[in-house]
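All protein chains of the complex are present and in place, except for one that has been dropped.
Order of writing sets the chain letters: A, B and C. Residues in each chain are counted from 1.
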């Protein structure tokens, strides 16, 4: 078989196939729920209910999407320039680390000043973490897929070391966690009582800004040029290495914002399990969005919705929690396939 | 650094090194085959989890140990089929499919495990492969016990390494795989199907990853645990790069990485270990891997078409 | 009387030893018809507060689990659901302001201490190996108590201590244990799965922790310090039924006088442990129970010696 591009896919195709992907996921969910002894017909409703069926559910979905928007943007920016940043997880932790280093009393500043300072400092730290692999790539040609991936483990161990050492909360009764942020360092909640915080708004703003950067600025243009053909870009006078470094700063900074937002908006302190793989899921989000920053928002909401919805369903239906991850993975694979088929037709031969 | 020297002269260090390396050898070879054909397989971590589970579960249900190995391999191949179908003929992003397969495979294993064994707080055990000293060879000092006092699965790892190297460099099939990762047009122009070659490589490679996972439950340990693969798959991706996409060097890399691991475990027991945070020791293999990558960096050896999908009739 | 609706929220799979004790106690209560029990395992800390709310909104009367990583957020959830009782593993003391949130932890240092006495009596080399997951208080305090127990019978004992940075990597725990045995350890403190396997393969002894695994290693596991969560759960259920649930520290229900912990029966090692040691164990046990002897609670990361 081979794929043949479709010049102008019909609306039916563009909407129908993703709908089919969701239907396929739902069907799989029903089959597996039935296998686990639950009522298959109820599962669907329970997923929707868990993702958006109440104020709590909807806000929690937005909440779960927040770090995914940041890491998704980080990956989208990097992948555009063909910088394979698999290390958003490490950059996220770097941002979180700096947030607690400076936000637990070291900087006695008023909130409107402190928050931007923390965000920028976190971004700088994330950028720094990605700069290492990028310099190894531009200087020595070391494959960044591997270095960024390995740095995730190193960073996690480093955070663990600090949390069990100098950063350990003296009031924490020994559990490896940092001291809480001072109130001035906290991102306020959007809805009182529930934990959706201004980090979500920040994520939306970031998505719009990155869209503008990619489509309206010379930097975005250069990043795409470098990603599509570095040799031609270099020939045309574009400083390829500098663009890669700028990309790294932007990408690492965005991933670090996820850490900043989770700590300052949600947790209030740093633990080793701050991120259940947001850095990796960011890759999925970015690719689902086809690297479009605004698409990242939609993709993050989709992923977060499936995640919270299926998780909530697994509890309500009394099936093993792992069904949620399974359905998320299936939804993702079905969806990328559906999106490919909106633009390509399968031909025999 | 006499502490290191003291460790290096113990037989048990060398035995541990090969034991730790064994699962990595399988999975690294698997990843290597995929990448030589042009497909980055980030599904490795989850495929190892699935192999670890099904291999163990087969034996738990009463199957023979070797049947467990076979089932683990078939499990790996099944996920390989998913990965290959999506990345090769459909040409989807190898990053997203790889991570998706990792999620799918591990979640499937966990889900099935929990369905089958809902109420275990103490995971059931099987009788795993036992060390099987090779008569004669295992008596050679130092090397003998290290190489030849292992379980049969480790010997299978040696066999896999030799077989993969032979196939890659000495057979038409291996030639086709290597060419598919370098320039798929060259493969197509010689009348071969790039799709078939790449899919075959991904499926076979994933089968090896499944066995790598099963090593953990059938040889290194005797029960299945959530999260027990614990990043070993990601390490193997680094090892392929470290080995410059060359089977022999990648296996050596796996052994070297295992040596670092065996060493750091032992260093923790020395007086030094009491002073330095344990995380520093755990970091050691990763940091040294990065350092080794820098030392070995040679861009030229990357398969040129790695991560580039091939679609006939489109340029 | 209808059974109480109980839900467990665990951040790890129920195979993890600490959590398994909660889970088993709840299962036992369910068997007895006292409760309706459901649980969510492997819940990321990020999701923990949401799952608390979901269970609470579903009318759950008692929610149990562990909030070591989400202390602050969990404490924000509880006041929104005054009808629900929260019984949560936590490092922090209870907060009088949050009346429906009680805390507990595995204060089983008494049993660990006793198991240390036996270990000290059984080691020939005087070298003891200890493999842990992470140096958190729940692990540290038991290791420290164990070491204190060892010194009762073997004052010159030395300890090798390693943390593998994971709750679930038995192959790695096993490798670490191998290294310790090679370095001379002949009794292993088995905080993680995998350690007893190494001991068994190398023909040395192991001391269990939190759970009893002697049936799997009849010639290896000498004694184990067991945590029994049932007294804690029973106390909480009683107060839920009576409508008197309040902010309290249930840690005491894990202690030996309350039956929250015990030394596992010697089983296959009956008669193989030196008599003096068993006498000492009996003596200390009695003293602990009548309050005349207190095992020190030391949550600091233990250091090798």
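Everything that follows uses one rule, which is that a contact is a pair of C-beta atoms (placed from the backbone, for glycine too) under 8 Å apart; a residue touches a chain by one contact, two chains touch by 3 or more.
Definition applied: contacts and distances are computed from a predicted model.
Novice: Which listed name, "ABC transporter ATP-binding protein", "Protocatechuate 3,4-dioxygenase", "2Fe-2S iron-sulfur cluster protein" or "Sodium:proton antiporter", is the one UniProt assigns to the chain that has been left out?
Specialist: "ABC transporter ATP-binding protein"
Novice: Please provide the labels of all shown chains that the missing chain touches.
Specialist: Visible chains that the missing one touches: A, B.
Novice: Check each of A:14, A:189, A:234 or A:343 against the chain that is not shown and name the one that touches it.
Specialist: A:234
Novice: Identify the residue among A:107, A:131 or A:219 that touches the chain left out of the display.
Specialist: Per the contact definition at the top, the residue touching the missing chain is A:219.
Novice: Over the whole complex, note the residues of chain B touching the chain we left out.
Specialist: On the side of chain B, residues 170-173, 175-176, 178-179, 182-183, 185-192, 197, 300-301, 303-304, 312-313, 315 touch the unshown chain.
Novice: Would you write out the residues of chain A that touch the absent chain, in ascending order?
Specialist: 7, 216-222, 224-225, 228-229, 231-239, 349
The definition used in the following text is that only the chains that are shown with their structure count from here on.
Novice: Determine which of the two chain pairs, A-C or A-B, is joined by the larger number of C-beta pairs in contact.
Specialist: A-B
Novice: Measuring centre to centre with CA averages, how many angstrom lie between chain A and chain C?
Specialist: Each chain's C-alpha centroid was found; their separation is 36 Å.
Novice: At least two partner chains per residue is the criterion; list those residues in chain A.
Specialist: Residue numbers touching two or more other chains: 157, 160, 164, 322.
Novice: What are the residue numbers in chain B that touch two or more other chains?
Specialist: Residues 110, 279, 282.
Novice: Taking the complex as given, what residues does chain B use to touch chain A?
Specialist: 40, 82, 86, 89-93, 95-97, 99-101, 103-104, 106-108, 110-111, 114-115, 118, 195, 231, 234, 237-238, 241-242, 277, 279-280, 282-283, 286-287, 289-290, 293-294, 297-299, 302, 311-314
Novice: Taking the touch rule as given, give the residues of chain C at its contact with chain A in the complex, in rising order.
Specialist: For chain C paired with chain A, touching residues are 11, 38, 40-47, 49-51, 53-55, 57-58, 68-73, 76, 80, 91-92, 134-137, 140, 165, 299-301.
Novice: In their complex, what parts of chain A are in touch with chain B?
Specialist: Residue list for chain A touching chain B: 1-5, 32, 35-36, 79, 84, 86, 136, 140-143, 145-147, 149-154, 157-158, 160-161, 164-165, 280-281, 283-284, 287-288, 320, 322-323, 325-326, 328-330, 332-333, 336-337, 340.
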